[in-house]
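Below: one structure in structure tokens.
All protein chains but one are shown in place.
A and B are the chain letters, set down in written order, and residue numbers restart from 1 in every chain.
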Amino acid sequence: MIVAGIDVGSKYTKVVLLNENKEIIGTSNVRTGIDHQKTVEEALDEALKAAGISRDDINKFVATGFGKISVPFADSELTQVVAAGKGAYFVWPKVKTVIEVGAEESRAVKVDENGNIKDFALADKCAAGTGSFVDAMVRYLEVPLEEFGRMSLDAKGEVPMNAQCVIFAESEVVSLLHDNVPKPEISRAIHDAIADRVASIARRVGIEDDVVVIGGLANDVGFVDSLKRELGTEVYVPDKIAPELIPALGAALSGL
Amino acid sequence: MGKKVEELPQLKQFREWFEKRHEYAKEWKRKNGGKVVGYYCTYCPEEILYAAGVLPVRILGSHEPESITRPYLHDMYCPFCHDTLAQGLQGRYDYLDGVTLAQSCLHMRQSYFSFVDRVPNIQWSYYMPFPHGVNNPHAAPYLRSELEKFKSAVEEWTGTTITNKELDGAIEVYNKNRQLMKEVFELRKSDNPPITGLHAMEMVVSSQIVDKKDHNEVLEALLEELKDAEVEREAGTRLILIGSEDDDRSFLELVEYGINYPATFVYEECCTGARYFWDEVRPNEDRLMALAERYVYRIPCPAKDWATGELIRRRFQHIERVIKDYNVQGAIITQMKFCDPHELDIPALRDLFDKHDVKHLTLELDITQPVGQFRTRVEAFLEALGEEDLFF
Partner (left out) sequence: MEVKVRPLECWNDFKKYRERYYKNYLEAKDKGGIRWAGSAWAFDAIPHGLGEDVYPLTGEPYGATCAFFHDFSRQCLETIERRGVARDLCGYMRNYWGSIAQNKYLLPDGTTVEPFPKPDFNFTIHICCTHAKWYHYAAELEGGVPTYAVDISVGPGYLLDDKRINYVVKQLNDAISWMEKITGREYDDELLIKAVYAEADSMSTWARICKLNQAKPAPLEEKSMFSLYVLNLINRSDPEVAKLYHKLYDEVESRVKRGIGALTYEQFRFLTDNPPPWAFLKVYRYLEKEYGAVSLGAIYTFGLAGGWLGMDEKGEKWIWEPAPTPEEAGVEITNREEALRWTAEYNLRYRASWQHEYSHWIRKLETYQMIKDWNADAIIMHINRGCELWNLSTLEVRDYLVKNNIPVATYEGNMADPRDFDEARTFNVIDSFMQSMGIERISEK
């Protein structure tokens, strides 16, 4: 049996193909275009190619993500909260607090020792704790996204970012640049600001070890470092599978 | 010629108390062996605590970003209530024995409740239903009955008896503090005010967090020094600061020291300014009534300034007097983000300033200030004011 978990995010669409032994046989991660349904097909094709199978080999499709409505052929749907919880528990059975930071939204999910969802919190209207914020900041600093996170670890000191809102933060970054604050320090300030916002959401469900971060921003080492310092506890990024694929994995697991 | 104002040891003392407030309180405890009670809101009748040998200290924020309060206090509440609660949750007020609130705005109330519930070292707390209707004639007698209860609670907790003697002692120290600070403010009426808004803020806030006996000594010395102190800076545009808890140095430093157009705050109508100390306790056979009347009839906080029959705002009447007496040219209205009482007054306040031909600028404050944005706005404001002078 093969199940396809499809996570249609606002920026990226991810697919995870799982067999009955819960082994990942193919994945994909494709930029979400204007035509979501077309993107879904592209993502699916890519994952199928990676697995070396055809669409007919798939027994079940489970959709999640904000754009899950763009998977009309889905056999069932899973909310992002449950997908994140299930996926994180699978790759990290000791998890109690799941923190997911995507392009447009952050969320925190509390799971128990059996992987059941106990509580959750979603970010309220604020882009300052999401991937979009990072995109905006990276533009101003004119650095590649991959370098942005690493740069933060090179900061020698702290430069607190004053603005609590991404709109103000953009012009604050400009001010910092004009004041010749080194880019590593600015990068760290930005990451600290994001971690601050994300921590606010996470605290609502209560921080309990092990804390696991998933979603695209989990790849940003600068963010993970800031989050660790803000929460005052170790923060794990699963390496069994790319962190942004974990909700799609959770969706696939629910179909088995 | 006396010393330069910026080098006056008294102003430096205020700054040190302002910056090292927790160290002061801990040292006071060690030396006196007494209890320290934190109070939210300047409607707290501190004299009653002081009369029992307690040091009342105002709970204030530290202006650092935080996330620790967010599970308990929603983002829609003001930065001040988050900042103060954060201090408690981070253990910075670990020396407080008790905390009290004289009922005022909802935001502070919520922060106070969480502070009481979650800060482990708090042994004693007291919520006083202080009247909101300070413009009605029954408020003072009602408050008097609440002060009676408060006094009993303080006596029971401290194991003391507060007689008229102790109350008189406290009132004397507090009134003296008020008189001395008023004298300092008086000097700012001059064309060349000797101190800035930043100095004034540190003076007033340090009064809120130290023993006023110590504060009075420094004030007396300061007044002596100011008689012939050398004022180096140009006063520039004479500004009034309207606000609430305006103890963020970065903002005051920006306006008075950080912009090419000279400007000085000559008066602060806020609770880290004149609203705290402007009114004294008047003699009365009934000491509790004296206190009740002082606290009810002081310059009201916007949270309590509303119509009971007459459409007047007592606070506005005071501001009008200040505009004249202090020759105010411009007003900076600093509004704590999400603060309803202030937001409600601001449209009418702006009309008031327009009526008196005082230009005004409104800025929204957060836990930390977007100094870059503020610089742009304040510069434009001062530049425009300066140009008017040029062509007048």
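What we mean here is this: contacts are C-beta pairs under 8 Å (C-beta built on N, C-alpha and C of every residue); 3 or more make two chains touch, one makes a residue touch a chain.
Since the structure is predicted, the reported quantities are computational estimates derived from the model, not experimental observations.
Note that of B:Ser62, B:Asn136 or B:Thr160, the residue touching the chain absent from this view is B:Asn136. Only one of B:Glu155, B:Glu280 or B:Asp340 touches the absent chain when the whole complex is considered: B:Asp340. Only one of the listed residues, B:Thr42, B:Ser67, B:Gln87 or B:Gln103, touches the absent chain: B:Gln103. Here the missing chain is touched by one residue of B:Gly38, B:Pro71, B:Gly243 or B:Gly273, and it is B:Pro71.
Where chain A meets the chain that is not shown, the touching residues are 66, 78-82, 85, 116-122, 124-125, 204, 206.
Residues 71-74, 76-77, 103, 105-107, 109-110, 113-114, 117, 127, 129, 131-133, 136-139, 141-142, 145, 302-303, 305-309, 311, 313, 335, 338, 340-341, 343-348, 350 are the ones on chain B that touch the missing chain.
Heads up, the rule we're going with is that only the chains that are shown with their structure count from here on.
If you average the Cα atoms of chain A and of chain B, the two centres end up 45 Å apart. Listed in rising order, the residues of chain B touching chain A in the complex are 64-68, 70-71, 75, 366-373. Interface residues of chain A, counted against chain B in their complex, comprise 124, 160-164, 168, 171-172, 174-175, 192-193, 196-197, 199-201, 203-204, 206, 230.
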